[in-house]
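Just passing along the structure, written as structure tokens.
Here the complex is missing one protein chain, while the rest keep their positions.
Up next is chain A:
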Amino acid sequence: MTTLLETRALEAFYGDFQALFGVDVTVGEGETVALIGANGAGKSTFLRAITGLLPAKGQKVSFDGQEIAGLPADRIHKAGLAMVPEGRRLFPSLTVEENLLIGASGGRKGPWSLAKVYDLFPDLVAKKNNPGTALSGGQQQMVAIGRALMSNPRLLLCDEISLGLAPKVIKDIYEAVPRIREGGTSILVVEQDVGQAMAVASRVYCFMEGRVTLSGPPGELTRAEIAAAYFGTKTDEEAA
């Protein structure tokens, strides 16, 4: 398997506050990888650092054979890295269709088009002229995913796409994953729901307090290992 994304000892800062401490993550071509971890573990920060939203100048992030650390976010996007940001972040003054179209601004060629996205999420067809924010949470999430797909990414980053949605809706959305992979796009999802992450991913990374505490294929990880990596092994007495 060829490596698509690779970070080496990635660090990230918000001003003086260090949020990531030497994170190594790799995603192979065609893989679906999940990042899990508690609130504040640094999952979103990791995505922000590789997409260029947080400066990663001078660090090691290679993507599709190219060094992307320190490049401006729009250049990284054009290299084929698309993100569905936490909280969806649809543009409120754009219609559903305009939100989708703007995802294609980078001009990358590939299998995705408006028609393909509507085919993937048929619910959106009837809503295409509505403002993006007038939709249900699940439909908004579909727009956010469609918007990212419109750029024909090599790697799709999804930050908590199931957050706040009903189980039925989550299932609908995750049903799109195989079809996204068919188009030649690898996927990195951030999930708080460990069960969901295990079900969808071929490999998982667990983050805690800015570090990777566990990684491997879901089949090889035990519940106890995951719990320890997720919440930390320290008891209150040890920490004190």
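Rule of thumb we're sticking to: contacts are C-beta pairs under 8 Å (C-beta built on N, C-alpha and C of every residue); 3 or more make two chains touch, one makes a residue touch a chain; residues count from 1.
Here, contacts and distances are computed from a predicted model.
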Notebook entry, point to check: Under which of the names "Sulfur reduction protein DsrJ", "Ring-1,2-phenylacetyl-CoA epoxidase subunit PaaD", "Branched-chain amino acid ABC transporter permease" or "Acetone carboxylase gamma subunit" is the non-displayed chain listed in UniProt?
Noted result: "Branched-chain amino acid ABC transporter permease"
Check: Pick from A:T7, A:T32, A:Q59 or A:S151: which residue touches the chain that isn't shown?
Finding: A:S151
Check: Just one of A:P72, A:P111, A:G184 or A:P217 touches the chain that is missing; which is it?
Finding: A:P72
Next item on the list: Taking the full complex into account, find the residue in A:G37, A:G52, A:G146 or A:G210 that is in contact with the omitted chain.
Entry: A:G52
Next item on the list: Quickly run down the residues of chain A that touch the omitted chain.
Entry: 51-53, 72-74, 77-78, 82-83, 85, 89, 91-94, 98, 101-103, 105-107, 147-148, 151
